[in-house]
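Each remark here refers to the structure printed beneath this line.
Yeah, one chain of the complex is gone here, protein chain that is, but the others are all in their spots.
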Amino acid sequence: MTAMITASDLNVIFGKGADRVHAVRDVSFSVTEGTTFSLVGESGSGKSTVLRALSGLNPDWRGALTVAGKALTPRRDKAFYKLVQMVFQDPYGSLHPRHTVDRILMEPLAIHGLSDPDRRIEQVLEEVGLGPQFRFRYPHQLSGGQRQRVAIGRALILEPRILLLDEPTSALDVSVQAEVLNLLQRLKAERGLTYILVSHDLSVVAHMCDELAVMNHGAVVEAMDVGLLKSHQPNHPYTRQLMTASLGYDRAAIDRFEDFGLSE
Amino acid sequence: MSDTPLLTVEDLKVDFPTRKGLVQAVRGISFSLGREKLGIVGESGSGKSMTGRSILRLVSAPGQVSARRLEFDGIELQSLSESQMREIRGQRISMVMQDPKFSLNPVMRVGEQIAEAYRVHQNVPQDEAKRRALDMLRAVRIRDPERVYRAFPHEVSGGMGQRIMIAMMLIPDPDLLIADEPTSALDVTVQLQVLAILDDLVSQRGMGLIFISHDLSLVASFCDRVVIMYAGRVMEICDAKNLSAARHPYTRGLLNCLPKIDGDGSDLPVLRRDPEWLEHGL
Partner (left out) sequence: MSSETQSPETTGLRAWLLSSSPASRGQARVGRAYVGWLAFRSNHLAMLGLGIVLLLIILAIFAPVIAPYDPNAQVLADRLQFFSAQHWFGTDELGRDIFSRIVHGSRLTLYIVVLVAIIAAPIGLAVGTTAGYLGGWTDTVLMRMTDIFLAFPKLVLALALVAALGPGIENAIIAIAVTSWPPYARIARAETITIRNSDFISAVRLQGAGRMRIIWSHIVPLCTSSLIVRVTLDMAGIILIAAGLGFLGLGAQPPLPEWGAMISSGRKVLPTYWWVATVPGVAIFIVSLGFNLLGDGLRDVLDPKTGGQG
């Protein structure tokens, strides 16, 4: 098994002087091809920032990132985008409001000059479980789950090997979440994709991933195999607290919650 | 405390006329509430928020609310004038919304807003109101109430903002609090801490609480009773303790499609929606 993605000593710092925020601190991980790796944490933990650095949306990072054996630079070429695609959290904000589904799916094909766009669009719509009747609709004519399927289709149409998933189901109803998670699992199996999943929801993470890293205040507090999480045996107290919280409301447990501040 | 319920809702309907015809957001639902924590759970579009808003007559035009009975503590809410309704709102029934940043006035110090909320209903001098506001901030477990009193809404975090909202809504000492997804925008640990505060205040003061949420497992562990809504109808009302034994296929479907931490990672059961559910509610 080869490492598809690696990060070593990744640091991201925003702003200068008093506004300086050290958003990601010395994060290192490695993702095996064909597996799902999760970054888990609460808001401000830096998990999405790692994803944005990896995707090329945020060029201000230091450290070393590699994808498919090649070191990444802050600026990426077209070949990179054909290899790595991303699905965003908010299905209401990630589709252009004035473009039809057809136009949204056509855009990546046009950018990369791929042949036979009609066939590719019909095929990808089929694959994400939307029929041809959705092809000429505008996003406002779609439900949240349908929009997220379009967003997944848009990411897949370039036939990438890696999908970066930024809280792909947190804006969806639970019944729709189940459908989208099943879709992602099926696509991964069919295409041998490698996923990085960013989420705050431990049960989604446990369901989807093979390995995970728990982040707090920009640093990884614990990296583990998913088996440890499934057997409710994480080592770090922060992870244990997250796990207790995700099991539901328990008045007595809440009084034992600690504030895990910066470890510096 | 008496046996008569605090709030009785019978055959509540909310309709929206649109260009494509009438949209029925709530289609004749009934429930009652004592001095307890009642959860209303549903997916988006189930009409759960509209139910909460229609009790306080906060459904904006062109929405039309009608009900056979909408009785709060012996008062038929539908018979009240707009000014009588204003008396009820805030003083006897309060509402906490999802995003505190939109509910707080951005150019007014948060403490002054809480004191103001108190003075609207109680004719008391300013320092008395301030003292009460500080007490209330302490009650929602804010460590440095004097500092937070002087802060502006943009200077506080999400969890703090939601505690401030709760302080503001509870300072007139209402009998009923309607909380519409009050913690959905917060991190899970902060969410539970805010709920614990709400829980303690509700039980200390003997209030009724309507907790509107999309999160079935949270509601099941937090509330006393749960109303499950789908497409504007009530599918099932059951005790939260017994939710795992719920019988309605919709409730079962919702429970089953949640991924579990100790699940085996196989495909999640997908909710099959039965058109029958649209026709028959409780």
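Just so it is clear, A and B label the chains in written order, and each chain counts residues from 1 on its own.
One rule holds for everything that comes next: contacts are C-beta pairs under 8 Å (C-beta built on N, C-alpha and C of every residue); 3 or more make two chains touch, one makes a residue touch a chain.
If you're wondering where the values come from, they're calculated on a predicted model, not measured in any experiment.
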Chain not shown: contacting residue from A:Val24, A:Leu39, A:Ala53 or A:Leu95: A:Leu95
From A:Ser55, A:Gln177, A:Ser199 or A:Asn216, residue that would touch the chain that is not displayed: A:Ser55
Touching residues on chain A - with respect to the absent chain: 55-57, 76-78, 80-82, 84-86, 88-90, 93-98, 100, 102-103, 107-108, 111-112, 133-134, 136-138, 140-141, 151, 154, 158
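Going forward, only the chains that are shown with their structure count from here on.
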Rounded Å distance, chain A centre to chain B centre (Cα mean): 32
In the complex with chain B, residue positions of chain A that touch it: 42-43, 144, 173-179, 181-182, 185-186, 200, 202-204, 206-208, 229-232, 241-243, 245-251, 254-255, 257
Residue numbers on chain B that touch chain A, as the complex places them: 43-44, 158, 187-193, 195-196, 199, 214, 216-218, 220-222, 253-254, 257-263, 265, 267-271
